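Inspection log for the structure reproduced underneath, given as structure tokens.
Complex shown without one protein chain; remaining protein chains in place.
To keep things simple, chains are lettered A and B as they appear, and every chain counts its residues starting from 1.
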Amino acid sequence: MPDVDTGHRITGTVNGAAYDEVVDDRMTLADFLREKLRLTGTHLGCEHGVCGACTVIVDGAASRSCLMLAVQADGTAIETVEGLAEDGELNRLQAAFKKNHALQCGFCTSGFLMSVTAAMREGAIRDEGHAREVLSGNICRCTGYTGLVKAVLEAGE
Amino acid sequence: MTTMIGTSVPRREDERLLTGRGRYLDDLDLPDALAAAFLRSSNAHARILRIDLSAAKELPGVIAVFSGADLAEIQKPLAPKVLHPQLKDFPRLPMPPEELHYVGEPVAVVIAETRYIAEDALELIDVDYEVLPAVASTAAALEPDGPLAHSDAESNVAVLLTQSAGNTAEALRTAPNRLSEEFFVMRGGGHSMEPRAVAARYEPATGQLTIWDTTQSPHYARQQLSVIYEMAEDDIRVIAPPDVGGGFGPKAQFYGEEVVIPWVAKKLRRPVKWVEDRQENFVSAMMERSQTHRIEVGFDDDGMLLAVKDVIEHDQGAYCAGLQVPSITTATVPGPYRIPNIEIELRACYTNMVPTSSVRGAGRPQAVFAMERMMDRVAEHLGLDPAEVRFRNLIQADEFPYKVGITFRDGSPLTYDSGDFPRLLEGTLDRLGYAEARAEQAKLRAEGRYIGIGIAAYVEGCGLGPYEGAKVRLTNTGRVLVTLAAAGQGQGYETVYAQIASDGLGIAMDHIDVLTGDTSRIPFGQGTFASRITATAGPAVLDAAQQMRVRLVDTAANLLGCDPAEVGFTGDRACLNGDLEKSLSLLEIARVANIGKHGITLPVGISAGLETSSYFAPERAAYASGAHAAMVEVDPETGGIEILKYVIGHDCGNVINPKLVDGQVLGGFAHGLGNAMYEEAAYDAEGQPQATSYLDYSLVSAAEVPNVELFHIHSPSPLNPLGVKGAGEGGTIPAPATIANAVEDALRPLGARVNRAPVTPARIVEAIHGDEQALAEVRGS
Partner (left out) sequence: MKPGRFTYHAPRELGEALELLQEFGDDAKVLAGGQSLMPMLNFRLARVDHLIDINRLGGHLGEPRFDAGTITIPALVRQRQLERSEEAARVLPVLTEALRQVAHPQIRNRGTICGSLAHADPAAELPSVLSVLDATFTLVSARGTRTVAAADFFLFHLTTVLEPDEILLEVSVRRPPPNQFSAFQEFATRRGDFALAGVAALCEVDGDGVVTECRIAAAGVAPVPQRLHAVEGLVTGSRLGETSASEIADAARAEVEPTTDIHASATYRSRLTGVLVNRALVDIRTKQEAAHA
């Protein structure tokens, strides 16, 4: 239930689908996606911008959804992990994650997928050093990153 | 049919996790659940004089606020997980009404429409504390006439325990060489990316509580709650959600929040959900902190160990949530070496910091740090090569089972079941290119660069009892269901146990499902911790599956009119000599043996109800082992460390899914690297936590973790039919020792000593320059 004393109407798209919702002043974008739109693939690991589990793409830029307010999403196009699969099939990056055992508990995975997706749009992944740099903005506590590096190199050619 | 055990089967879990369809606790559809937030003590040691909840209760959107005194009926001690008869134990209450003993301890709980409002209400709670002196280190804890962590205590000692074999005092006295040193190891928290969470719903019509909990030990939680709530165990259902975002130890413990939330849900007759945030996780999730090891070794001129004495000062925190960490440390010190005289004295101390409990590695990294640093010092003292000194002392492959002479944390004599320590260390050093690395080191040293090589070997007790179980049932849809009590947090149980069941059943994995972590589905279980599940649940699944195969084959043979020896499985069909024309599907078998025909006598020879179960109780712990080696370069101006090469040799016996095991070892290594160089749970002298966000507490990213060369040898365990051991912690355990050995080796020309973990750039520079700070800090916290 929102704090209903002030309501802001926000419209925009998430994964290409339009939404039209009312949010209060302080609801974060992460909570909006998870609670209002029930897109629970975006996760909260730290709520201060470091772990990256909440990373989504806003108007083409990878952003921490825990550091944005839902009201700020008005008029934007947001992409979340739920929008990556193509016709119900894992996309190239997701398939590379699976093949290379780039996930264990999966909690950080959505954030990694979105960060890497945004990075790959900027250009090919040059080498391992570049892959590690691209990955360095997200934290994984399970895998030790080896599988993630391999997946990014494979998909980012 | 191909054997599944030993195959790197891709994980079933991945599809949903990659597409954002994981079901972690906070994702579950509990639309009517109220949110909870805990007010936590801001003092390390304080009495509650007065607590005023009135303003908080009046905030619109707040449903209820409870202090500890308001929930007096559940303020019963949470039992330590591992005890000792001599343990001086102080009651750890779910939400103490009177005296608080660490920053972060729960004081009150707010239940509200949203978490936002609940946090608003926390700010309106008014508490008058009488602040009491706090103990913030083991040194302070052992100070005579110093402050007491518990005001009704006589001292801060939790327990003093000595384990010994042989006559260490005499052996040290007469040893040709003796060295002693003091090492300080500070570890940190588990920091699973998903913090803790608990949700609960009470059904008045049945008197049953359903609890969703990110716990690693659902049955343990249920048992504790059954006692505290005075409810029958079958009226409490604890479910670890299908997906849990990491555990690493802290979620295996049992916390006050797990008692408060379901109780409040029952009181209010409304579902309640508490999702820990990271700030809470930093201060109130259990962790490992400091141990000081004062270790002395006696050895001959060939570097043969004659005696090891280690006095361990261990920070147990505000309460003893269990003695597993220090008792594991004690048993891990001897490692893979033949040591005729051992004396290990443990001084576990209470402090006013969050209780200590296992974090990946569980007390072993500290022991390995002390022992492996000393091995390097022994080598230095004699002018011998550190690898050579280790080889001379290693237990040989033909000496198993090897009795060390002291007791392990599982209560059994410390007896290594299998292994090949020399082969493991050789393999590691070969892959490092040890001889070439030493030559390279000499060359670069001459150029004024600081290159070091570090080695560390260890033995890891794992696969602990008392038991773990599995049920296998042919469901009425014709699929085989394997049910484990164990709860996973990313280890791939849905895949791995389907592999084992497939081999046991002789039926392809496609027809097998795995269910985990629900106390209502299987009555008995222990939990995921101490790298134990593969070695306990694995054999249980294998046995239950093999039993089920017999049942299925017998039933099919009866219905097909043939001998059981002629029945095999193709897909989901039981076939006579491989002939699909003469076969029955699992569904058809289920219809006969499970569903039956209403009121009609069962066909002769058919047993009703196709379900089997098996509980495997290992005779004692199994012992995995490993050897790491690293080559590093240290920048003496900044103290920066670059890892040039890192090799991990690992032996966890037989392996069910090689790719997943590699993932465990490499993931563990990253954590160990964190302990080696980055993570420090710092508290000030008043017991105030100093690192309470990721801006101050560093978890390694992909940029900090080097590539690792990982290889395995396989010394199967004789203690279970699968020959498996544990794989979850081996990557972590020797990493701090390996890095510290390498850094000290690099700085040998400067005579700088590394006596502390984590080894940070600042401490390296201080050690080089002999700044007073460095010397003062060795004893500090």
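Throughout what follows, contacts are C-beta pairs under 8 Å (C-beta built on N, C-alpha and C of every residue); 3 or more make two chains touch, one makes a residue touch a chain.
For clarity, every value in this text was computed on a predicted model and none was experimentally measured.
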| item | value |
| --- | --- |
| Partners of the unshown chain among those that are drawn | A, B |
| Selected residue (touches chain absent from view) among B:129, B:400 or B:678 | B:678 |
| Contact with the hidden chain (one of A:52, A:83 or A:147) | A:52 |
| Among B:194, B:288 or B:766, residue touching the chain not depicted | B:766 |
| Positions on chain A where the hidden chain makes contact | 3, 6, 8, 25-26, 28, 31, 47-49, 52, 55, 61-64, 66-69, 71-72, 115, 118-119, 133, 136-137 |
| In chain B, positions touching the absent partner | 115-116, 119-120, 123, 277-279, 637-640, 678, 680, 682, 690-691, 693, 695-696, 698, 700-701, 703-704, 760-762, 765-766, 769, 771, 773 |
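Quick note on the criterion: only the chains that are shown with their structure count from here on.
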| item | value |
| --- | --- |
| Contact footprint of chain B on chain A as seen in their complex | 1-3, 26-27, 34, 39-48, 50-51, 53, 80-82, 84-85, 90, 94, 97-99, 101, 103-110, 113, 128, 131-133, 135-149 |
| Chain B residues touching chain A - in the complex, by the definition given at the top | 10-11, 13-15, 17-22, 24, 26-27, 61, 113-114, 116-117, 190-195, 243-246, 248, 277-278, 489-492, 659-660, 662-663, 666-671, 693-695, 699, 701-703, 705, 707-708, 731 |
